[in-house]
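Apart from one protein chain that is not included, each protein chain of the complex appears where it belongs.
Chain IDs A, B and C follow the sequence of writing; residue 1 opens each chain.
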Amino acid sequence: MKTVHVAATINGDPVEFVCEPHESLLDALRNRLGLTGAKEGCGTGDCGACSVTLNGRLVCSCLVLGAEADKAAIGTIEGMAEADRLHPLQQSFIDHAALQCGVCTPGILVAAKALLERNPDPTDTEVRYWLAGNLCRCTGYDKIIQAVQDAARQMRHA
Amino acid sequence: MKVKIWGSLSAFTDGRGELEVEAENFKQLLDQLAEQYPGLKPQIERGVSLALDGWIYREAWFTPIGPDSEVVLMPYMQGG
Amino acid sequence: MNMRAKSERAFKVVGTRPPRPDGVDKVTGRALYGADVSAPGMLAGRILRSPHPHAEILSIDTSAAEALPGVKAVITSADFGLPEDESLRDIQDNCMARGKALYDGHAVAAVAAVSPAVAGAALKLIKVEYRPLPHVTDVDAAFAKDAPVVQAGRTLENVPPGVSENVTSFCEFGHGDLAGGFAKADRIVSRSFTTAATHQGYIEPHACLASMGSDGKADLWCCTQGQYNVRSVCAGILGMEASQLKVTASEIGGGFGGKTTVFIEPVALALSRKAGRPVKIVMTRDEVFRATGPTVTTSIDVKIGMTATGRITAAEAKLRYSGGAFPCVTVDMGAQAAFAAYDLEAVRSLGWNVLTNRPKEAPYRAPGAPQAIYAVESVVDELCEALGLDPLEVRLKNAARKGTKSSYGPTFDDIGLVATLEAAKAHPHYAAPLGPGQARGLSCGFWFNFGGNTCVSLNINTDGTVSVTEGNPDIGGSRAAISQMAAEELGIAYEKVRTVVADTSSLGHNDVTDGSRVTFSVGLATIKAARDAIGKMCARVAKIWGIDEDAVFWEGGYAKPAGPNAGDFPPMSLAEIAAISFQTGGPIAGHHEFNADGAGVSFGVHLCDVEVDRETGATKILRYTVFQDAGKAVHPAYVEGQMQGGAAQGIGWALNEEYIYGADGRLQNPGFLDYRVPVASDLPRIETVILEIPNPGHPYGVRGVGETPIVPPLAAVSNAMSRAIGARLNRLPMSPPTVLKALNAAGA
Partner (left out) sequence: MLRPDGSHLLGLTSCVGLGRVAPGPENIRERLLLRYEKPETAADAARLLAAEAGLARILAGGTDLLVQLKSGLVELDLIVDIKNIGGMRSITPEAGGFRVGAAVSGAELGEHEEVAKAWPGVVEGFELIGSTQVQGRATMAGNLCNGSPAADSVPGLIAANAIARIAGPNGERDCPVEQIPVGPGRTSLAKGEFITSILLPARAPRSADAYLRFIPRTEMDIAVASAAVNLSLDADGTIAVARVAIGAVAPTVRLVTPAAEAILGTRLDDAALASLAAAASAAANPIDDKRGTVEYRRHVVGVLARRAALIAYGRAGGRK
């Protein structure tokens, strides 16, 4: 297999790695860089558990080749808190019990953050449609929507 | 005391749905049943639960059974 | 102490909503799930699966795969022994087919190699010679005398003769004079229903990392609902002693019953044993759907008689379930649960399980109950419609209550069904106006709830904090609830307690996290362990004060003299006692090990409003409210979470989720694209109303809450849709083509 050399920034830090041409960005993050916060729930872009940002765009890292990350800026759940300060969304998810098993949580947080950066005051319906690609099997989504809205309120008033 | 069994077990108890046994606990009850009705043995070996005055016990031999207790045999159960 | 005394105590910690101990790890991506760990020298394991629904395996040639550079081990069923225990043998045969492949996706061989890519390439080099056999995937077809026989010789002694060899078991429950009851009815409705198999749909695929040395010692890391069960089963399959196998449960990314058994763990251990290196296996989503537990698929007849005023006179259900290619007793639970919500003079439920060429069933949240209760609640609703009666009043009129002889035998103690129905009746949702094309449905639900084997250790640390060690994986916030109960009992702050889930070497056996048992049983053991520690702390204080142990009692986190006669001593706090524990006799710990009983049944009532698009058959859930008796909600937010999550899963089951098999016997939709679980935009808010009718079997009144909420949605949604379109629906899922067909048939 002809490996590909990739130089990227992840959560602001410069990173270099080699990967195989067929290897997904998700596999590269998890297996080569030790960033296991993004999860593989399906590998086909249907569950959103592997959500990251690629040059500011929300994507499923299972649908991006590692090779495509060359010269790109990647954002993952590991970069969401600033040192020991949780992002308001992270705190809100804990406060609202918006996670049960927690395996979808990293993807949902990354996706919700991308939403609030574009739309700081979404309606419930907008939140639900934005997050439609993030499956959660535990919560019925109710507390997730409340947690996102509460974090949005806090961020607007911050 | 009287032990209620579930319907399909009555094929092994001469059609009776309520059996009379002498037992002070779950284990004695199971031993008695297996002795009096050998046809019940396979089910007892696969596992049964016991409802005692409405409370369900899974395989607890020494659960004491009072003379006036309501005793119902149930299949061994699993959840999700 | 009397554990059944009704508790009227004022709680300080129980009933509050503190942050969960694993919260920060889970929102920062640090929490480690099944696939998140690695080991030095680790190999990648992958499994070859049968493309045939039913085939004899004539030969397996692994030589080419073994010759591929980078391949370190290849195994087949020949690498396993033959356990004597039948249920263990079934589990093993499900993990690796022996002689016959019994369903599309059945494992036939496995490879460990230096990378997933090499392992994948090696799978393609394994030559399996199959002789395809006729197959059957439909539950009713499998009953036919001439149906292909999935496994011969599996019929239990309790099956009446004269049925297909696929029928493995039969059960019957009930009491009273059925014929007499039906004779008293003013209206009798008899209907047949089918429900598709659904999958638990946990977002985390099964994953494990096994490491077994040539000395026979092994470590296994896996996502499971029960590490002790994994240990017993794997030790049994691999012929190991339990003490030599340490199983650590990872954080678990959802289970809902589907992770109560093993699929890949024995395979990873066998590969590791053969390769002499650690082996990690992570299932793909396709494998999860094809080879792990869906629910039973069912075909059900229900007949109910009712008087003109709404009293049920007789009720009968015939349940035909299939738990796939292996014997399965889920129908027993369906038959027992079917009429549990009703106080009936004449009731009978009959159940049969039949083998089909489908994956082995694994429990899914209240296994067997949702299907049976869906059918019963649909017929009750049809009777209410036909007789012009209010469906909630009819439920109240017939509701099981304290003293009711249940349809499955035992007489109910304190139960919360009537209170739950009254709460639904009083709720604004029930009276809210509906628009054109909209309708409301309701359903009751029930689950037994279990106790089971449980161990807890509770250590008093010298700094006045408390470490609780328990053995049940936390699938929905149970560590928080257990810490709360420890804090409550000890009289200290929640923040002073940390609860961890132990590996199998650190604590005695704990039954799997199933049957809604954890908050109840582990909580009860925690309370008893705390009381054990309290007893020891009081004894230390008695020594310090030089008085009798009986003269010291515990209150609000302090040891106090029992009365004026005991002496005038300033109370000692837990922290003060802990700080000098080394000087007063050594570390202080409490333990409790038991087989818990007294779990207490659970009832729920769901209200659902829908709107159906009469041109496309599309259904929109407009409003949804869940009412449930939690006994005592220890952490109300996580109780609500169970109610909401169960409702969402039930709504998915009602509307879109199903295993679809083609005529070729292959699963057509093994992915989240076409196995359609609800997405966020499909659902409205799910309102919750928690009732607290204390369970007499628990000192705080706790009942299990996890499973009941998946039961009512099937009929609540179906009843709403049937009313909306003016035609009774009788199959799940109610996909748009099904609905449109029913609409057209009704001449709409």
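Simple rule for what comes next: a contact is a pair of C-beta atoms (placed from the backbone, for glycine too) under 8 Å apart; a residue touches a chain by one contact, two chains touch by 3 or more.
Please read these numbers as outputs of a predicted model, since none were measured by experiment.
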item: Chains on display which the left-out chain touches in the complete complex; value: A, C
item: Hidden partner chain, touching residue among C:Ala39, C:Val163 or C:Ala618; value: C:Ala618
item: Option touching the unshown chain, where A:Ala8, A:Leu54, A:Val103 or A:Leu116 are the choices; value: A:Leu54
item: Where the unshown chain meets chain A, residue by residue; value: 1-2, 4, 20-22, 24, 43-46, 48, 51, 54, 57-60, 62-65, 67-68, 111, 114-115, 129-134
item: Contact set of chain C toward the excluded chain (per top definition); value: 64, 67-69, 117-118, 120-122, 124-125, 284, 286, 615-618, 655-656, 660, 668-669, 672-674, 676, 678-679, 681-682, 735-737, 740-741
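Methods note: only the chains that are shown with their structure count from here on.
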item: Between chain B and chain C, centroid-to-centroid distance (C-alpha), Å; value: 25
item: Averaged-CA centre spacing for the pair chain C and chain A, given as whole angstrom; value: 29
item: Chain A-chain B separation of Cα centroids, rounded to whole Å; value: 54
item: Residues within chain A bordering two or more other chains; value: none
item: Per-residue overlap in chain C, given as positions that touch at least 2 other chains; value: 200, 256
item: Contact set on chain C toward chain A in their complex; value: 17, 19-20, 22-24, 26-33, 35-36, 38, 117, 200-205, 251-256, 282, 284-285, 475-477, 635, 637-638, 640-641, 644-649, 671-673, 677-681, 683, 685-686
item: Complex interface listing, chain B residues touching chain C; value: 4, 6-9, 11-12, 17, 39, 42-43, 51, 53-60, 63, 70, 72-80
item: Chain C-touching residues of chain A, taken from the complex the two chains share; value: 1, 20, 22, 30-31, 35-44, 46-47, 49, 76-78, 80-81, 86, 90-91, 93-97, 99-106, 109, 124-125, 127-129, 131-145
